[in-house]
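A single protein chain has been removed from this complex, and every other one stays in its place.
By letter and in written order, the chains are A, B and C; residue numbering begins at 1 in each of them.
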Amino acid sequence: MTNALTILFCLTLMYLPVTTRLSSYVLILVFQGILVAGVYTVSFFENFSGEHLVIAGAVLLFRTILIPSYIVKIIRDLDMGHRDRTRQYHPGFLLQISGLIIAALLLSYQFSRITPVLVIPLGTALAGICSGGLLIIRRQLLLAHVIGFLIIENGLFLLGVAVKADLPWIIELGAFLDLFVLIFLMGIAINHLKSHFPEGAGEDLTTLHD
Amino acid sequence: MIGFFILGLVLHAAAMAIPAVLRDDRLLNRAVNPLNALALVCGLFFSLTSLLASQPWESRLALPMVGAIPLSCDGIALLFLFTFQLLSLAGSIYAIGYLEEYVRRGISIRWHLVSFTLLILSMQLVVVVQHALAFLIAWELMAVSAYFCIALDKARPEVRQGAFWYFVATHASALFLYVFFILLHERTGSWEFADFARQTGWDAGTLTLLVVTGFLGFAIKAGFMPFHAWLPNAHPAAPAHVSGLLSAINIKAGIYGIVRMFMFFPSDRQVFGWALLVVALVSAVGGVWYALTQHEMKRLLAYHSVENIGIIGLGLAVAWLGRCVGSPGLVALAFAGALLHTLNHAIFKALLFFGVGNVYLYAHTTDIEKLGGLTKALRVTGVGFLIGAVSICGLPPFNGFLSEFLIYKSFFQGGSLMGGFAPLALLVAAVSLAFVGGLAVACFTKLYGIVFLGENRSKSPARLGHEPISSLPVLAGLATLCGWIGFVPGTALRLVAPAVTEMSGLPETRLSAELISPLAGLTPVFGLLLAMTLLTLVVKLWVQKKAGLRLCETWGCGYRNVTSRMQYSASSFAEELVRLGQPMIGLRVQWKPIVQVLPEPRAFKSHGFDQIEQGLWVRLDHAIGRTLVLLRWIQSGSIRHYVIYIFAALIVYLVIAFAFVW
Amino acid sequence: MILTTLFLLGLPLLSTGLTAWSISLEKNYFATLAAATGHLVATLYLLLSRQNPFPAGAWFGIDSLGSYFLLILSHTYFAVVLYSPGFLQRMDKPEYQASRRLYYPALNSYLLASTLVVVTQNFGLLWVVIELTTFSLVPMIYFYRSKESLEAVWKYLFLVSLGLVFLLIGVLALGVAAKGVGEHASLILTDLVRDAAQLDPLWVKISFVLALVGISAKIGLAPMHPADIDATSNAPGPVAALMAGSLRSTALLVLLRFYEVACNTSVRAFSQGLLMIAGAFSILVAAVYIWRSRDYKRLLAYSSVEHLGIVTLASGVGGVAMLGAMLHALFNSFGKIALFFMAGRINRDLQTREIDSVHGLMQRLPWSGFVFGLAFFYIMGTPPFGLFFSELLILRGMVHARNWTVLGCFLLLMMIIFIGMGRAVLRMLQSPGSVGPPAGKPRERFHIAHAVSFYALAVSVPIAILRPDFLFGPLRSILAEFRFTL
Partner (left out) sequence: MVTFSSNPISWLGFLALVAGAPLLNGIVNKLKAGLSGRLGASLLQPYFDLARLARKETVYSRSASYLTRLAPPVIWNTTAFALLLLPVGPFPACISFAGDIILLAYLLGLSRFLQILAALDVASSFEGMGASREARFAVFAEPIFFFTFGSLALVTGRLSLQSIISGIAWDKPMFPVFIVVNSISIFFLMITECSRMPVDDPNTHLELTMIHEVMILDASGFDLMLYQHAASLKLLLYGFLVTSLLNPFSWLKPAVGVALVVGVLAVLAVCLAAIETLMARFRLVLVPQFLLYATVIGVLNILIFTFSH
């Protein structure tokens, strides 16, 4: 069951390179949020407790409702052209992502030999982290960077599941809070950016360099 | 006795405090320098009396919570202390008159006076403290304060650059010294010089490392080639009294360090001695040869400091060798030569630099080609400079001859003591020393002849300034010392005797028997020479009075309206010798050969440059710059690149973690 | 004891609330000053009494490492608070209104967050609170409300948080490693150190690598330093001082916590090597940009990259060098206070950050120029200032470890940085410029910033020479915790 969900997660990753529409990114986020919550609940089904429920709920709340809606709000406020400047269709990007996923799975397989881990979730998690980074590297739009960051966060969460590292629930919640505050601040920053950089709003910033 | 020394230090501290309360620069100049002079007189009283009584002084300064800092004035420390104090005294008296000029120009000397005092103070501390950390602190204080002293007229870019040369060099030397003393501490577990000296049984690797780091550290300071590049840049930048002290005593701190190293490692490895000999020879020959190419008085003198440091190094090298073959007599001879030359060089180099200072105040330039005939205007300076020049060339009967004489003797004695190739090598060294002497004669005849003799070359004969009053006693005193040490070698040798006995282990009696009394015998010889000369002079004057005496123009070999611009110039005087030095000596010549029948006007320009400075250090600087630029893409400014860095770093670290077994 | 904790955590919390509520700058200043003073007093008390106010094995606790870094934090913070009113009164432009309003709350919340970081012993919670420090300072980096500062904020926020994600992975990995212990596995430092033997070395290794990568962005270790440079160089003087002097050290503390765990396991050697590599690379990068830098605030930012690199390198070398590293962190914070205060003043008066367009600082701003020059010599490790002694200790450590390659590279890079920085700073100080202040402006007067800077530079001397026991006692036990011997 877990594996099925994580495979789905991989598929969402595969969708990243082929779209540049912010709205579809948001959708991906929502979907991933659901998947992650699902994986979490399932993976802890055997010794199920209130804590897990709370965390799963928090995951759902943050990742599928609060954050996506907030990002949609930003998009509305800035009414930025819904698409990234970069080309719509990226064969190279697609190949990289798929290669990444395969590599991640192989790696996690190798890894599972030396230490007990769930192969597929781990691979997916690694793939998620890396492809999030790749998205940031590939896309110019700052919101796309935020999206990439959130995808990395999802991957991280999966990783936690994969290595069965159960932090105290209070810490998990704290982490969610942090995440949310962070996104909130980023939103404010982007808003200010709009006022400072009227033209090409939210493009990558490169004025500070040596 | 020691009370006087401490009193001197206290007075220095007071002198440093004065600028805080006194506002007017002119008064400040007249208050601080005399106070320093007074302090130094006290200090001199201490060092001189304990030197002549040859009673070393030792004590431990117990500081609360820090621990005891061993202070001691053994013979070596006393000798260097005496040298430093003597020349600092001369410098601070000279500064009174010299700084007037800067005050007139409206350059603030407040901070300069503080750092000048600090320089004098820290130099005295450097030789007194016998504790590595304290030594390093005093050393760095000396370096920094000297830097500020040099950068007095900092509005001029070349001054800033020259000062920066010094700054970088001294920092490099400090880094080497850190490693040196840390290695010693690592080996002995103590910071005290005494324990370093007590340590025995060095393993070869550590010893080599120690000698190399220590020597580099001190050699950069002393200005051995190829680490000399800072001298010719820093000296012209500094005001005359500071350049005088730089050459006279600041670089001697490096010599002091090397002498201390000798005490730390009683080694029998001849290779170090030979290596030092080679370095010293290169410095001596190279220094004087480069000096020949210079047309700026202070640069020229700076290169001569390199030469003289080389000569001192020769003495030290022979002393090391003498210790290796276990001959205290040779050690004593060579060390006496080296230490005496340290003192002598300090005296006549300060004399020369102060002379240049007066020239600068008078003509507002130190470019040799623009000067000439200064003896008529600057009488004292002229005579003093001549004496300095004769002394630095090592000509009798002045002090330079005495120390070089000892070093020559040490060569021959060493040659007769050692077998194999050693005699030949030492003979070659002696011959090179003679060669250096010849070049020095050429160089200083050029300098003195062009600057002080003949007619003024610059287009504007209008003279500015004068000989500052305070400089006259200084020049006279230093010149007298040059003559005195030369004529009466006994006294000077008694000054170095305690140090020499410490280094060589030769008892006082044998020392005086083998070293002092033979040289003391030179006095009647020189006396006879002097008497004969005076007699001849009297006869000459009498005859001329009888036969008559007349003034007229110089015989122009039939040419008419000869102008002062037609005199032989410094560059043409030195040109052939410089050419012979090619390509070791850089020489840039710009001219167009005459081909057509009716040639248009032609110009011939030639100036020498320092191959080591330009070809090694400046090039190294550029190379570092070029190499570092290769990495400047890192701060690209794009957040996407930065994300790549994070992942890249992660991957690299993980590869390190799992690929390489640690 | 409870009082101490109250002073450490309660007071900042209270003053955060107060300053957030009240709008009068004076009141806020006094509230902040009170908090800072209380904090400092409590810290010193802790150092002197050498005891942990929290119950053993709790999520919070103050070991000697903590108390030592608490001093760095508290001291720097105190200096910054002292300077703040003088700073704010100059920031009277209308567009700064909002920033001034936010200034004190941000400061207080920063103190709170950083204190939490220092006292937290549980790695999970540590991650949560380290993120808070970022949030608390971000508004202050954006003080000037300019394009550059906004870009700096964005980069800093984004990259640091991204790094912290990896830190969290590191924490998870540590949790996995702790599984080997058994059912009473916990993420509490003391437990981990106690059961170091049972930890799974593989996961410890992974966690250390991830922690290093993750926290580097916050410490400012290359190659994760760029955002840090932008933030430090665009923040106003006091905030920059706070970041360079305290924020980075606090982040370093987090790394040291992981290092402490690693040092007690079999991956000790590896982690040492990794720290050396990271540190050396940071020094190299700093050298690259210091060699010919155009902007003196960025120059200072790189200089703090360099010094944090030195500290990291030295803690990797271990032994005496570890002692040197700890002292270096402290003394570096002192120096950064002076340097950034002065840089801020210079920037304000000359309205330029270009090194080439700064002339005759000594005549133009006698006091600031003088202190700036002094701080330059300080940061270059000139005796008798403290950095000289700490660098000597570090070199001793390298020599003792017979680590000649590291020693050689270190000295070479030191020399390069010395030349580069010397060129820039001495040029600023000495190159001939307008003699005296420009028409209309009065001659610069002695300002509290100068007093604070003087104090910060001077205090390092007695600490380094007298080696007071209330400081060196903790230092020795730190070395013991890392199982280093002098």
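We take it that a residue touches a chain if its C-beta (ideal position, glycine included) is under 8 Å from a C-beta of that chain, and two chains touch if they have at least 3 such contacts.
Computed from a prediction, not measured in an experiment: that's the story for all the values here.
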item: In the full complex, displayed partners of the excluded chain; value: B
item: Candidates B:L439, B:I485, B:L628 or B:V643 - the one touching the absent chain; value: B:L439
item: Omitted-chain contact residue, chosen from B:V10, B:L52, B:V271 or B:M566; value: B:M566
item: Touch with the omitted chain, as defined above, among B:D203, B:E553 or B:E600; value: B:E553
item: Residue among B:G326, B:P518, B:P599 or B:G615 that touches the chain left out of view; value: B:P518
item: Full-complex contact with the absent chain, from B:F45, B:F412, B:W484 or B:F609; value: B:F412
item: Contact footprint on subunit B, counting only the chain that is left out; value: 372-373, 375-376, 382, 386, 390, 393-396, 401, 404-405, 408-409, 412-413, 415-416, 423-424, 427, 430-435, 437-439, 441-442, 444-446, 448-450, 452-455, 517-518, 521-522, 524-525, 528-529, 532-533, 536-537, 540, 543-544, 547-557, 562, 564, 566-568, 572-577, 580
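Assume only the chains that are shown with their structure count from here on.
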item: Centroid distance [mean C-alpha coordinates] between subunit C and subunit A, Å; value: 32
item: Intercentroid distance (Cα basis), subunit C paired with subunit B, Å; value: 44
item: Centre-to-centre distance between subunit B and subunit A (centres being mean Cα positions), rounded to whole Å; value: 69
item: Shared-contact residues (touching 2 or more other chains) in subunit B; value: 632, 635, 639, 643, 646
item: Multi-partner residues of subunit C (each touching 2 or more other chains); value: 154-155, 158, 162, 289
item: Complex contacts: residues of subunit A adjacent to subunit B; value: 130, 133, 136-138, 140, 145, 204-210
item: Residues of subunit C touching subunit B in the complex; value: 154-155, 158-159, 162-163, 166, 205-206, 209-210, 212-213, 216-217, 222-224, 226-227, 229, 267, 269-270, 273-274, 277, 284-285, 287-289, 291-292, 377, 380, 382-384, 388, 391-392, 395-396, 399-400, 407, 411, 414-416, 418-419, 422-423, 426-427, 430-432, 465-467
item: Residues on subunit B engaged by subunit A in the complex (per definition of touch); value: 632, 635-640, 643-644, 646-647
